[in-house]
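With one protein chain held back, the other chains of the complex are shown just where they sit.
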Amino acid sequence: MDSLVLVAQFLTDPSNLMIIAVGTLVGLIVGALPGLGSVVLIALMLPFVVRMDPTTGIALCAIVYCATTYGGSLTAILINTPGTPAAAMTTFDGFPLAQKGQAGRALGIATFSSAIGGILGILVMIVATPLLAKLAYQFGPAEFFALAVFGMSMLASISGASMIKNFIGGAFGLLLATIGTDLTTGVERFTFGQPDLYEGIAVVQIMIGIFAGGELLRQATQTKVKRELIAEGVTRLPSWQDFRRIWKTVLRSTGIGTVIGILPAEGGKVAAMIAYNEEYRWSKNKDEFGKGAIEGIAAPEAANNAATGGTMVPTLALGIPGGGSTAIILTAMLILGLRPGPQLFVEQPDLLAGIFGAMLGANVCFLIYGLLGAKLFSRITLIPTTILWPCVIALACLGAYSLQQSMFDIGVMIFFAVLGFFLNRHGYAPAPIIMGLILGELIETSLKQSYLIYDGNLLAILGQPIALAFLLLSLLGICGPLIAKALGAFRDKQASLLTGNDE
Amino acid sequence: MYRLMDGMKLVAAVAIVSCGASQVVADDFPSGPIEVINNSKPGGGSDIFLRFATEAAAEILDTSIIHLSKTGGVATNTLKYVQSKPADGHTLFIVNAGTALTMMSGSIDMDQDDIIPLVRGTVEPEFIVVQAGRFEGGADFIEYAKSNPIKQAGTKVGGNAHVNALIMKNTIGMAQQTYVPFEKSGEIVINVINGNVDVALLNHEEFASQAAAGQVDVLAVLLPERLENMPEVPTGHEIGLPMDSPQIRGLGVRAGTPEEVVDKLEAALLESMKSDTYVEYLKGSGQDLTSVTGRDAFGAEFKTMYDNYQSIKKELLGG
């Protein structure tokens, strides 16, 4: 109950409301810009966030995360280009409906479903996070090791060219995490005599490079693409009939989105895909799908916004990122000296209330923006890439430099931009690499600690019920997609439509 | 003879010039922001100490203070960073047991003569903490440890806590001790509570809330005398563990920093630590202003610590 009071306090402070209003606006615009999404935006924001007061900084990340997820749907509906990968499924029915001259109706359904999904997802998060965090008292090294392995095993099912490639990417990330001075022994590993690498490779610079820089180079392959505002429309609230048609869809998809979001490594993109598929599977009028079915808009939008709250749960409770964006938010928290887990709830109730409040506020705020000015925001997407991207990459360079005032960091940023681009072309997506990078240290230290606690017998980890459960789930996570593939139930077609950064 | 005279003239000339220069340096000091380097992660006990200790100093010296953290290899990366900076007083760093240990371990080409310990800020007592109800008392634990293997949790391997664990093992005559390193004290407490490890040496603030909740027991405080505000906790000497291991933290600069700058910094830091906020901070862990000492006393103390650690060097480094 105390936490609700704190949330209310946060939301009544005018300066916080300002931050929500501005943060949501920025998030909405960036989300609507194709190629730019929450991952790129939060990565670019990191250099600033780590200089802010922790609550404001992390709350701001959470705000833009919510707003970008919704912003992506605007462009999906109006110009048939998903503003973020999570909005890819929204183009299937959103754009056809807009073409029929009902853009306002499509935007209304998307806005409404996004806000409901988002708010319900956050409510689940407010309840589930402290519960999961309490469980963390039973989490020793064995359990954390198993949990981190579970996180890595989810790489099997996130979309991408192939499971093996995701795992190779994950292993590469784990390897990157070992660069620098080993914390327990003080031995330099893979530093190649470079003093700049003693402290480990700069995670933030890698993220900026691999997400923002990699996307710049991808844009360079398609500078000829022209975007046009094909449909226009003023957002309209869903009619009573529409509402009656979609409310079940919204609730179902919210449930799917939240659960998928809570699973480590899975983000809004996968949530939207599964929700759309489920809606199609159970729908009575299947032939309407792909031609402008409002359920086809409501399902992915409710799911990907619900996933936003879901992905924050394991991030805050256990320090295991729920997806790409939360991986960056987690990094920001660690730099600010905040360690997710049960202590966080005892020591920093303000911070958590701030995050919860900010996310709730952002959802309400984008509902208002969406109803008032969807048309305006969609016009912003017509900023020429030739103007936008040089600015983005310059911002990335300055941001990478400003963290430690080091030219070496710009070098790291550019190196990973180039590396990330070519790896992505060959099917090694950035998200698994980042997951490995984030979880690497946890896996190594918890493994070492387990080795000491169980007198060198690592099999004893299997004797811990929670750890065993997670390891079995990992096995299921790896074998599940294989089995599904064997049964032919895995839809290659839809998976291959989703390219680019995860989430 | 002739040459020697020349040489002496030269030395004198250099001395005069450098003296004049350093006077100018002292007047100009600080000519920019002062960096304070911590050797552990932000948000930990050392970070909090450094921020409180230097808070008022920024105003006194009329400059800004930047806090940086260079972790890795106990104090290795901190000292490496300090080494890469000029000895002009613009780079301060934490001086604690980890500093002495790192110099000893040979992971860096520095010894005690390469740094000047400026001021001491804290002398925090350590407590023996175990799972609630696990042992009858301190004597029971020591009896158990003499004939059973013990898993002891602490922070970085090769750091202060590890060394104290080794001293504890030798003083008790433990049958077998496995040291399990964790990154943060919060994890140590959790693993003491859930029984993954048997014992840990912790500062009061690191286990205070869990002790209040009855999740952990405190067996002893490692000090010569009982604490005034916790008279019920016996000392290590009383339960058969005669060792004192208060956690000492202070600030230092590189040797070779002009004498006038060192004086100015010492004075500013001592004044900063007399501020109300710092006294409040000390109170939080049961200390008072006697924890704060200047350069002479702290230098001598650091030297003693440095020399004492030589005795366990062999055990630690296996050499």
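The first chain written gets the first letter, and so on, giving A and B; residue counts start at 1 in each chain.
Following the convention adopted for this analysis, contacts are C-beta pairs under 8 Å (C-beta built on N, C-alpha and C of every residue); 3 or more make two chains touch, one makes a residue touch a chain.
One rule holds for everything that comes next: contacts and distances are computed from a predicted model.
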**Chain not displayed: protein name in its UniProt record ("cytochrome-c oxidase", "Tripartite tricarboxylate transporter TctB family protein", "Rieske domain-containing protein" or "Formate hydrogenlyase")** = "Tripartite tricarboxylate transporter TctB family protein"
**Request:** For the chain that is not shown, enumerate the shown chains it touches in the whole assembly.
**Result:** A, B
**Prompt:** In the complete assembly, which of A:289, A:389 or A:470 touches the absent chain?
**Reply:** A:389
**Fill in**
Given A:80, A:283 or A:402, the correct residue touching the omitted chain is A:402
**Request:** Based on the whole complex, identify which of A:12, A:138, A:194 or A:221 touches the chain you can't see.
**Result:** A:221
**Message:** Which parts of chain B face the unshown chain closely enough to count as touching?
**Reply:** 157-158, 178-179, 181, 315-319
**Positions on chain A contacted by the hidden chain, ascending** = 47-48, 51, 161-162, 164-165, 167-168, 171-172, 174-175, 178, 182, 184-190, 213, 216-217, 220-221, 223-224, 384-387, 389-391, 393-395, 397-398, 401-402, 405, 407, 410-411, 414, 417-418, 421-422, 425-427, 443-444, 447-448, 451-452, 456, 492, 496
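Here is the rule we use: only the chains that are shown with their structure count from here on.
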**Asked** Between chain A and chain B, what's the gap in Å when you average each chain's C-alpha atoms?
**Response** 40
**Asked** Inside the complex, what are the residues of chain A that reach chain B?
**Response** 136-142, 180-187, 195, 198-200, 335-339, 341-343, 346, 445, 448-449, 452-453, 455
**Prompt:** Of all residues in chain B, which touch chain A in the complex?
**Reply:** 41-44, 47, 70-74, 76-77, 80, 84, 105, 107, 151, 156-158, 178-184, 186, 190-191, 193-194, 196-197, 209
